[in-house]
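Excluded from the complex is one protein chain; the other protein chains are retained at their positions.
Every chain is named by a letter (A, B and C) in the order it is written, and numbering of its residues begins at 1.
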Amino acid sequence: MLEELKKQVYEANMELPKRGLVTYTWGNVSGIDRESGIFAIKPSGVEYDELKPEDMVLVNLNGEVVEGKYKPSSDTATHVELYKKYENIGGVVHTHSTYAVAWAQAGRDIPLYGTTHADYFCGPIPCTRNLTPEEIDEAYEVNTGKVIIETFEERGVNTKYVPGVICKNHGPFTWGKDANQAVYNAVVLEEVAKMALFTEQVNPKVEPAPDCIRDKHFNRKHGANAYYGQN
Amino acid sequence: MLEELKKQVYEANMELPKRGLVTYTWGNVSGIDRESGIFAIKPSGVEYDELKPEDMVLVNLNGEVVEGKYKPSSDTATHVELYKKYENIGGVVHTHSTYAVAWAQAGRDIPLYGTTHADYFCGPIPCTRNLTPEEIDEAYEVNTGKVIIETFEERGVNTKYVPGVICKNHGPFTWGKDANQAVYNAVVLEEVAKMALFTEQVNPKVEPAPDCIRDKHFNRKHGANAYYGQN
Amino acid sequence: MLEELKKQVYEANMELPKRGLVTYTWGNVSGIDRESGIFAIKPSGVEYDELKPEDMVLVNLNGEVVEGKYKPSSDTATHVELYKKYENIGGVVHTHSTYAVAWAQAGRDIPLYGTTHADYFCGPIPCTRNLTPEEIDEAYEVNTGKVIIETFEERGVNTKYVPGVICKNHGPFTWGKDANQAVYNAVVLEEVAKMALFTEQVNPKVEPAPDCIRDKHFNRKHGANAYYGQN
Partner (left out) sequence: MLEELKKQVYEANMELPKRGLVTYTWGNVSGIDRESGIFAIKPSGVEYDELKPEDMVLVNLNGEVVEGKYKPSSDTATHVELYKKYENIGGVVHTHSTYAVAWAQAGRDIPLYGTTHADYFCGPIPCTRNLTPEEIDEAYEVNTGKVIIETFEERGVNTKYVPGVICKNHGPFTWGKDANQAVYNAVVLEEVAKMALFTEQVNPKVEPAPDCIRDKHFNRKHGANAYYGQN
């Protein structure tokens, strides 16, 4: 069932260690088939070098396992919330990549300091608030998804233009049109988090890049007038 | 004698260079067989790429070599102290991994800033005091073990919940149920030490993560109600 | 047509991922045949591990594609400006290498702090001003070239002695006698940017190196009295 999707999601998961984004099993990727409303996700706590395409767990939008011999990622309920809210999302990624975690632990949005950031994220990458003790007790992973959604709604940020977030004291989630693009955005977020820290170290009084540079670069790669690449 | 243990300890030692935790021979792993009270440990100063399972040295809890053609690690007496005091420990690791050493040299506990830390260490990772000149002269490696124990006792920290320490001006020791888990905790400690430094660089006024996040994440992976992984 | 040039430019492009200067497709190298006034450049947005020598796009100094099945790099117009202005340049490189970008985003020239820098760049590596919104709207990539030229002209810096620049909020461009040397200078610029940041962290009040050291080292490797290497 959904063999092609499982293969894609498997390959997207395997990109995480290859790109240096995960230590041990600390990350997970999912990808959804919108027609059936079923997504494939990494099993919980399984080592990447033992992972096979058929190990991917199929889950529906009620968070119920539809197929699979393993338990799905412990973060599955967060993926469900994001898929339910944002219908244009086809893939979701969570990692504990080093520099993104540093910004999450520091509790700061990642400012847009240049074109590397603007090529993929058209604005600062927001940092959520902490969950309350009650939200943690009630349903930690569900509420992690809800606080991401709250963050984008309260700030009026479009998840299509800013395809990632950092959760306070935790780490990054990214998304995209499919699992592969969500991983791409996770790689970009980590690189941009690293560059932003070094930028502030070179110049502690640095200001964000001008809006005209942000818009120019984002629109070179996205939307009707994009002219980067071969399409 | 204890061939299976020697093989496990050999493999755990070989993880250190693979995970980037050691330069040259700067590290050692041991694992104990509690029934016989004998542990296997890396020989002193032997290069990792020349190491073989049969080179592991067998030592008893009086610190006497029971089997082996090599001298055991110069830190053997520290391992003995930890095994004697903490009966639930099955493996011990010492490294000079870069970021953990930086915190040890700086003489600061590593604060708990987020979930990556809380998943494995349920509180700050303590930094011991320095040994006195008399303690160094008398029995340096024995007293290194004793000052680790003193640190946990005086602070009332349970070594089961905080499976590692940094020794002032020296470096980290970690432990676990076996040699393999002790190495795992050494990898986590180094990653967490790195993230904590970057976190303070992103926000010099950062506060530790709330206790509710610490407890939630530690209990996702440990204890009766753990639900991470496949067990 | 120009098969040897395309091969050289292909190989120079492949150095970028090998030397750790690019993530995904974020970089481009070109090399020019001065006789015909035609240069070969990487196609836009094509992955390095799929790239072949015959994929290089041939472009003339009006920025028109002369040969090639792909669209050329989106930064092609910047390369054109540099080739037109500086007749001694045979190769141009653009990357988003991490530390060079940090200085670009911070909006600071990279000071000459030592001999590693002076061996290849005989003075600070300048940071351009930002383009105005009008310059961005009118012709972003052409004007990126023009603002580089303006920077060197206004400061009276010779591009032969300082073979690279960082564009504000963007990243580095380097050049050389051919594509290969331009890549070499991109590697040096990144290493020098990293060293300069760490230097300021070790000593926030550090001053640039004395002129006599700068001149000695630059002239060991360049000009009539050079004595480094085998020629």
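Everything below uses one rule, namely that contacts are C-beta pairs under 8 Å (C-beta built on N, C-alpha and C of every residue); 3 or more make two chains touch, one makes a residue touch a chain.
Model, not experiment: these values are computed from the prediction.
Asker: What shown chains does the left-out chain touch?
Answerer: Missing chain, whole complex, touching shown chains: B, C.
Asker: One chain isn't shown here. Among C:36, C:115 or C:130, which residue touches it?
Answerer: C:115
Asker: To test your reading of the contact rule: which positions on chain C touch the chain that is missing from view?
Answerer: 113-116, 184, 187-188, 191, 194-196, 198-203, 206, 209-210, 212-213, 216, 220, 227-230
Asker: Across the whole complex, list the residues on chain B that are touched by the chain not included here.
Answerer: Looking at chain B, the ones touching the missing chain are residues 23-24, 26, 43-46, 70-71, 74, 96, 98-99, 101-108, 130-131, 133, 136-137, 140, 169-171, 197, 200-201.
We adopt the following convention: only the chains that are shown with their structure count from here on.
Asker: If each protein chain is taken as a node and each touching pair as an edge, is the resulting graph a line, ring, star, complete or other?
Answerer: Basically the chains just string along in a line.
Asker: Under the over-half criterion for shared residue numbers, do copies chain A and chain B use the same patch or different patches to meet?
Answerer: Different: when the shared numbers are divided by all numbers used, the fraction is under half.
Asker: Which one chain sits nearest the middle, judging by mean Cα positions?
Answerer: Centroid comparison flags A as closest.
Asker: I'd like to verify one number: the distance from the centre of chain A to the centre of chain B, where each centre is the average of its C-alpha atoms, in whole angstrom.
Answerer: Measuring from centre to centre gives 33 Å for this pair.
Asker: Would you please write down the residue numbers of chain A that are in contact with two or more other chains?
Answerer: Residues 200-201 of chain A touch two or more partner chains.
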